[in-house]
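Every protein chain but one is kept in place in this view of the complex.
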């Protein structure tokens, strides 16, 4: 597209995605980068829905510690109606697990403030929040661990679970992360995958990025083409170096999933 | 101290802290930076014990995504006897909560590998790990939440707890982080404080850094002078920009704790 058309597309996309007009800022980062590239050429792409792009974006801006973009994207996601407040709050908890509680604490505060702003703008009273109890998962420690082992296998698409008698994998992973957190209602499995993939991509530890990209593809929750779009979208919101690593991991895991499908078809 | 003496001190400190000889590497980053500054002038300072410095260091290297330093520091902490394997494993879980599970996953793998290496070097068989069950905390959801509210107040040294009916603060903070994780045996409160302060300092969200520095000082678990040393040690392992922010937070929270002490003494 030509230069003027590109700018126009960027401004229109910005307004649609962010639910407010684009800033009139001619600096290279904003005009050439954010409007002409991120909005004109990334958000406008058809391969991943705008709603799905929100989960990748929210994880990245909540990780990046820049208050204003976080406030703007939380507002936009809620104000557009793309995410309900229940989904947003559940996203904060999922993010807490994969990016740490301190960043999630600020994310949670921003959600409260932006939701209050939206309710104020619309003249609406807040509705009571979803009650925490009863939990959807077991209370008995042994049953929780068994549930955690089961869901660890199902969600990670692998036939084994880690050992119980280790604080990280027992009290943490089996008891809470897979025994409770992933099983909570309020957020779909695809959405949890998108938040997780974004988080493991910026956290950048070697095995989790491979295992979560694999599971997202293997489960079919995220298609191959959607995952390619995740890598591009992530690049814009977290930078090319980590996106390059994510892109490599996607290439490896696609091959693995395809090889397994071929092998299963043959047997 | 003069240049030769400083280098010598750095090499000796390196050997004592890392339990292996320093690398013979003349690059500025290693010779002028790591040996002459980090080991000669930071690890050697008396204001914070070598064992205490380990917890700050481990959190920083586990956050930094650099495999080799993480392996070296896990090995050194265990090989020196400064941390038991139980304490190290509990540190991984505590780190998972404050820095996210993906980085903790790698940390956990590194702990397994380095512990196996040490056992191999010593010709020892591994002892069975501490059993996970029974948990020290309640199983009933209502009782867990009540316990979480109580320990949230005690550990944070504040008179209130967050709302239950919010996934992040209810299912996350009250139910797991303060209802279970902080209350586990295997790691002392001071050690948990040191890991937490390091994590909130690199995560750098506005409120958690203030609240955890406050609570560490207010509780008396970390003395004012020790906290100053934490800031310097953290600077070496995570860089001056975040350390500078931590240092400011420490200044603010010392004033707050002192003002409260004065006010309590007067009343």
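Per-chain residue numbering starts at 1, and chain names A and B are given in the order in which the chains are listed.
As a convention for this text, contacts are C-beta pairs under 8 Å (C-beta built on N, C-alpha and C of every residue); 3 or more make two chains touch, one makes a residue touch a chain.
From a predicted model like this one, the values you see are computed outputs, not experimental measurements.
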Which of these touches the unseen chain: B:14, B:101 or B:237? B:237
Just to verify: which one of B:28, B:188 or B:220 makes contact with the chain not shown? B:28
Which residue, B:12, B:153, B:190 or B:245, contacts the hidden chain when the whole complex is considered? B:245
Of the residues in chain A, which ones touch the absent chain? 1-3, 6, 25-34, 37-38, 41-42, 45, 47, 60-61, 64-70, 204, 228-229, 231-232, 235-245, 247-248
List every residue of chain B that touches the chain not included in the displayed model. 25, 27-30, 32-34, 37-38, 41-42, 45, 47, 60-61, 64-70, 204, 228-229, 231-232, 234-248, 250-251
